[in-house]
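Excluded from the complex is one protein chain; the other protein chains are retained at their positions.
Our next item is subunit A:
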Amino acid sequence: MMLRAGRHASLRRCGALVSHAWSSNSRLASTLVVAEHNNKALSPGTLSAVTAAGKIGGEVHLLVLGSGSAPVAEAASKVAGVAKVLHGDHPAYAHFLAENTSRGVRASAEAHKYTHVMAISSMAGKNFIGRLGAEMDLAPVTDVIKVVDESTFERPMYAGNAIATVTASDPLKLLTVRPTAFDKAPATGGSAAVEAAPLPAEPETGLSKFVSESVSSSARPDLGAARVVVSGGRGMKNGENFAMLEALADKLGGAVGASRAAVDAGYVPNELQVGQTGKVVAPELYIAVGISGAIQHLSGMKDSKCIVAINKDKEAPIFTVADYGLVADLFTAVPELTKKL
């Protein structure tokens, strides 16, 4: 307990210093981006976060915490715009457990006195950023879609139906950014130095234990980063019919998504869900098939460049956001579309 109190006190002192530094000279801003990866490759979301971090001004560093993650650190060092890579390799970081990750990120944040620590607004990022905030007595700003200046950010509320401008007062700003709101930084062209991340004395907190995981494998592009997304809803009627959407997606080099109705009905696994509680996508082309367009679904795709809706109900709300709407039976329209492309 004493140790804990001591850490907090020293943190506050360092926080005050940092705050003074950047308020007097904003060029001293520096951002640590917590990389997301599977110990083999960087996630595309990380590249978007690097762009977001660049908009804050100052140096951008990437933190790679993983286990057997040397290839990730090397990839991170090549990302354009990254000045330095901190690499922490330890079995405790193999599965991104919140308790261990939070402690690991904190060690780097404190050692290098960053003004901003940024994670990706993914389930992995949201899992630890709140915990880190509480442990450091800082209030994160989540799901940032625009960096106005180093302490002012825009974020959506109410499933994207209101956009709030938020001014953060904490000396160290914790952020998660929505990857689809920022272009991806080039994965090559950089030549950052890789150095060892300052790790906590006990990286393994022993609070929770990884048992197993089930990762769905797909040869298609990542849903969050795909140029084209073809999504199906309740109108697909069953899981087998999704093969039709897969054929269309493959033709367009795109990913397959789904509405909550399709996921709940067991047609497809939950990680394909697009919406307020699933993934947020903003591809160049989003094709919604048999999806009515509830608020919660629109929230996850309405920033797509072009939206196509195929639905037999011409009153479906999806047609209010669609650039091109086709009122037709999807079971004839989709195969025809695939054939004619």
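Definition applied: a residue touches a chain if its C-beta (ideal position, glycine included) is under 8 Å from a C-beta of that chain, and two chains touch if they have at least 3 such contacts; residues count from 1.
Heads up, the rule we're going with is that contacts and distances are computed from a predicted model.
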Hey, which one's the missing chain according to UniProt: "Electron transfer flavoprotein subunit beta", "Ribosomal RNA-processing protein 40", "Ubiquitin-like-conjugating enzyme ATG10" or "Light-independent protochlorophyllide reductase subunit B"? "Electron transfer flavoprotein subunit beta"
Missing-chain contact among A:His112, A:Arg131, A:Arg220 or A:Lys312 belongs to A:Arg131
Which residue of A:Ala111, A:Ala164, A:Ala193 or A:Ala243 touches the chain not shown here: A:Ala164
State which residues belonging to subunit A touch the missing partner chain. 38, 95, 97-99, 102, 122-124, 126-135, 137-143, 152, 156-170, 207-216, 228, 252, 260, 263-264, 269-271, 276-277, 279, 284-285, 295-296, 302, 306-308, 314, 319, 321-328, 333, 336-337, 340-341
